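All protein chains but one are shown in place.
Moving on, here comes subunit A:
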Amino acid sequence: MRFSRFAAIMRKETRQAIRDPSTLMIAGLLPIMLIFLFGYAVSFDPRQFSVGVVVEQPTGETESFVASLRNTRYFEIETAPVRKDFETLMAAGELDAIIILPQDFSAIALRGEAAPIQILVDGGDPNTAGLVGSYIELLVINWLEQEWLDRGQPPLAPLVSIEPRVWFNAEISSRNYLVPGSVAIILTIIGALLTALVVAREWERGTMEALLATPVGPLELLLGKLVPYFVLGLGSFMLSVFVAVAFFGVPFRGSFLALSLAAALFMLCSLGQGLLISTLTRNQLVAAQVAVMLAFLPAFYFSNFVFELDSMPLALQLFSYAIPARFLVSTLQTQFLAGNVWAVLLPDLAALAIFAIVIFAICALFTRTRLD
């Protein structure tokens, strides 16, 4: 290992990165695009649901029930005397749920018996269906309680007041965990995809062959190629954190230093993956496809970034431990929303460090200064 040769490769790589508009696009523009995408366009927060209420016989009670539904911001309510039209609308996907208040609703409810309300939910989207179902249930109970209190009678059920408080993401805004999580995706793309492309390009254009015929050693080549993209990746990381906090108002409660350390370790994993892919494929097109398959998609699906790992089958949950992004996402989300939780941070850092070491060991094994 001689410093001057390492520095020569590094200088060359930096120049090429700066001159190649696609590199700067991937490192500068893509992070901002992704953050804005996850910040604005993608949201898992409840929207307004369309609910049709069938009132078979209007009474004071049914009116007060419908009014209580209307008072929440979650529902857009329509009423009708029969259910036929609503069924058609639900089949067309324009209604999320139908609530049917039968003829004897008032009478039964006021007798203190279980009022038979039928709730029909569109199960086409199970998430929405579950959400709508439980909201309506909750509203019905609230309304009943209120009705009994209004009449000065003791409520049906023992009075337990539930006052939920949400910690860490008080507004329950999905943006607050999507935006930090997207940083992991950005670093995966810069590390794996960009590196895979630039190294494969050298093989394709025959410059690698010329380089290998000089006294350059494998370590000088490896490090000289990685350092510029490592720096580029950390730059994108800081840009992303800045945009997340400054534009989207995502709270940042942890230590920036600790998060940077995790990001740096993760960056090493991605770079190593990219290098490995391009060394084995030696072709830009194949390298890009493999990088998407082996680095980007797993980071997207198995990192707890969008898809909750807890709700996946055990086998996939176990598989997720083989994905470095999983450990970065958990650190990102805690560092942003909860703060320095050492019990999360330390295992994550350790895992990322192990990944980095293993990937680089494999890289060193495959990086030869020969063509075969």
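Worth pointing out:
Just so we're on the same page, contacts are C-beta pairs under 8 Å (C-beta built on N, C-alpha and C of every residue); 3 or more make two chains touch, one makes a residue touch a chain; residues count from 1.
Just so it is clear, contacts and distances are computed from a predicted model.
Taking the options "Sarcosine oxidase subunit gamma", "ABC transporter ATP-binding protein", "Error-prone DNA polymerase" or "ATP synthase subunit a" in turn, only "ABC transporter ATP-binding protein" matches the UniProt protein name of the chain that is not displayed.
Across A:24, A:107 or A:212, the single residue that touches the chain missing here is A:212. Seen from subunit A, the chain kept out of the figure touches residues 2, 4-5, 7-9, 11-12, 15-16, 19-20, 205-207, 209-217, 369-372.
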